[in-house]
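Excerpt of the complex: some chains, original placement.
In this document, chain identifiers A and B correspond to the written order of the chains, with residue numbering beginning at 1 in each.
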Amino acid sequence: MIKQYMSAMGVEEAHYQNGDFEVTTPIDGSVIGKVTLDTVADVDTKIQNAKQAFQEWRVVPAPKRGELIRLLGEVLREHKEDLGILVSLEAGKIKEEGLGEVQEMIDICDFAVGVSRQLYGLTIASERPGHHMRETWHPLGVIGVISAFNFPVAVWSWNTALAIVCGNPVIWKPSEKTPLVALACQALFEKALAKFGEAPAHLSQIILGKTDIGNALVENKDIALVSATGSTRMGREVGPKVAERFGKCLLELGGNNAMILAPTADLDLALRGILFSAVGTAGQRCTTLRRLFVHESVKDDILPRVKSAYETVSIGHPLEGNLVGPLIDEDSFNNMQTALEKARNTGGKVTGGERVLMDKFPDAYYVTPAIVELDEQNDVARSETFAPILYVMPYKEFDDALEMQNDVPQGLSSCIFTNDLREAETFLSDRGSDCGIANVNIGTSGAEIGGAFGGEKETGGGRESGSDAWKAYMRRQTNTVNYSTELPLAQGINFG
Amino acid sequence: MIKQYMSAMGVEEAHYQNGDFEVTTPIDGSVIGKVTLDTVADVDTKIQNAKQAFQEWRVVPAPKRGELIRLLGEVLREHKEDLGILVSLEAGKIKEEGLGEVQEMIDICDFAVGVSRQLYGLTIASERPGHHMRETWHPLGVIGVISAFNFPVAVWSWNTALAIVCGNPVIWKPSEKTPLVALACQALFEKALAKFGEAPAHLSQIILGKTDIGNALVENKDIALVSATGSTRMGREVGPKVAERFGKCLLELGGNNAMILAPTADLDLALRGILFSAVGTAGQRCTTLRRLFVHESVKDDILPRVKSAYETVSIGHPLEGNLVGPLIDEDSFNNMQTALEKARNTGGKVTGGERVLMDKFPDAYYVTPAIVELDEQNDVARSETFAPILYVMPYKEFDDALEMQNDVPQGLSSCIFTNDLREAETFLSDRGSDCGIANVNIGTSGAEIGGAFGGEKETGGGRESGSDAWKAYMRRQTNTVNYSTELPLAQGINFG
């Protein structure tokens, strides 16, 4: 099934057919590849290789490093369809979203090329005569990337495009559910390298495996930055380990993303926004809409329309024109059912959430997206379940909606649909949404690469992609140069 | 002894004379105050008070918040001498350095006032028509500050000036060795508040105590940022605790700061630079010069001059015109002796390091600053001892000196004395010093407040004071506002 794409991208068959770790597709549960997992010793070797590469790469001028990423962008453009479809096959995303994910990779490459001639530090006014003060940014070291199944390639590219431009080699541990796309990305990176010409070996490496492999990366003092995307549970383990060894962390963890639907909202837009945010990627985006606070004045108008849209949304094979593909695996399905059960027990009115297409795909998990109507927010709604469940709760006062929106442990994405200027600006104000992302008249998912992506609280605090997210991949240095023949002290101190 | 200063600053006698925790001065070991320590329950109460203050303070406009800090600067100007002398009395700093520390407080206030009309976020080009994208910065929450004895007031002011301007209340746990200056700072803050007019209660609070009190702060989920200055050992405990609860950390830990003294250096300047950096504050600055790499061609010229300067440096009561005051306590003295003993055992040639003035100050610890000559860098030199020990090591090649300078676990401050452009710029380059601070023809200590202060590796990675250090006290948010009548998706995705 995957051979034509792998072959087009230059992945050797030996790499994905001869291993002893089976890779299944969520589309029908069949095995689509067999890869070889790395051992902890392999990880250490690769880290040492990367350290070596760092010594060389850090002194290559950044615009030259940017040229490699420009070429990666070109290669990705050529193989957009190949990689996009492979994402669908391995992660179960619908085709349009698989292609969108590759487009995101292309976008970040373009952006990083521009950044490669910037990496701006500061020159700063010094209080001492004959002194120059500056703040400069330097390459950081080996970057470890841990990514999740749901954005199996974009997250790598966000990190890699910036890390490489910033002068750092990357070691990537993809989800054990999606090793094949990782092999493909590595092959595409090597295509770019081939066009680029001379570069140190081991700029980009992948390590395949499970938690033990991830831990080997996390605990290794030679990994300068661990950029980890996944669950809050994972972050709660990774963070302290890295902190203990004084490494740096960039965490992208769970989200429990909400929309406030206000009386003045354009309901047509809102309906589309809800649908894409809540059921896109079968509810398995970090930024998936999970909570909907709807003003009581519009609830009876919008809710039937949402339900109706939910009923008609096409569910099935992600490459056959459907809007909703499968859940990633059985665990995911079970977690969803458990959450819905809890919701029912706390008085929630559940619509949807049933398994479908069992006949056609007995070993895969397709579900109808679920709506849970609650009178008020409860602990079930406050928990993140990585599946298409939308909790719908009414509100009367804007301030109450805002408070409920913030009243969860996570802080990734949030939005309001309103045409009321005061509501919108308040939502974006110092007392507004406490999330890393706050949108107006856009759903919670679907960020542009030009902004910094990430969130607060249990979402982990990391920022990737646009704005000055590149600074996470560099170390900052304050320089003062005395070019005078005196040695005045700061704060006017007179010593001796 | 301290009454006149405390009284001038408005600290009530009851606060520093009636407690059961004795505060001694390192000058002669005598008790100069008796304070009451907080309990863990007190800490929790104060945190809840601060949370309340946060709700109000975050919506006060930042330039208005800046006005409070401007007034604090004014108050500090009025009481510069009072507070500076109190620092000398409680921490043993010489007068000039005590005053310098207060000047640093004044400087950061001035700077923070300017920042209060900035707090710049970004407006960003969006890829979607009819969309506006922005990055905004919002108040973070309650800030916990843990500081050390050696900069007993400046570190508080760095954090407080920025935190307050950024919209956050502060809870400060000073070193248990310096509670009196904390009482004074709190009184001065209240003077500023009185001039300011209406403000929420509990914007600034202090908590006095030992590790248990510090832990109560560190572990409390309502402390949004723990800004902790101290030892690497402390940081290794604090970091994981805060990471586990998804709080934010700003760590300023140990330094093992070095100077490279190159053949073209202006030796007169270098001598002064060494002296101030190595013996200033009796070697008890985070940025104290601890390692000197001297080019073999100038070693015989400079080393005798350094030794001679060491011999003549005046040691004694910090308010009586001496350049070197006491060590903070007996532990500090013992650690120094242990390190010197180790140095001797590994072949180091030790000059100085003896206790002096025992007759005059039997309960205090005055030492002559020590020089340890080593043939090459060893593990003793690679460890930080918080006392005036200078390891002197020769080098032949610049690249070797650079490698040795970086070959320690810490990464705070570093410098080179040279008039060779290539050496200087290489030292500041991507393959140069790996410290957070890298100076040319300036010693390792004595930073201006306009730059970001802090370091890499085991120094903890935090940055305080100038540049955009204020961002540590805020949370970042990416906003996209759709003001069109369409709902285009990023990456050109077409959904449904």
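In this text, a residue touches a chain if its C-beta (ideal position, glycine included) is under 8 Å from a C-beta of that chain, and two chains touch if they have at least 3 such contacts.
Computed from a predicted model, the values in this text were never measured in an experiment.
The total count of identical chains across the complete complex in this file is 4, with 2 shown in place.
As a convention for this text, only the chains that are shown with their structure count from here on.
Separating the CA-averaged centres of chain A and chain B is a span of 35 Å. The touching residues of chain B, when paired with chain A in their complex, are 58-59, 96-97, 99-101, 103-104, 107, 122, 124-128, 131, 133-136, 138-139, 167, 232, 235-236, 239-244, 246, 248-249, 266, 269, 272-273, 275-276, 280, 313, 323, 424, 428-442, 446-453, 456-458, 460-461, 463, 466-467, 475-483, 485-487, 489-496.
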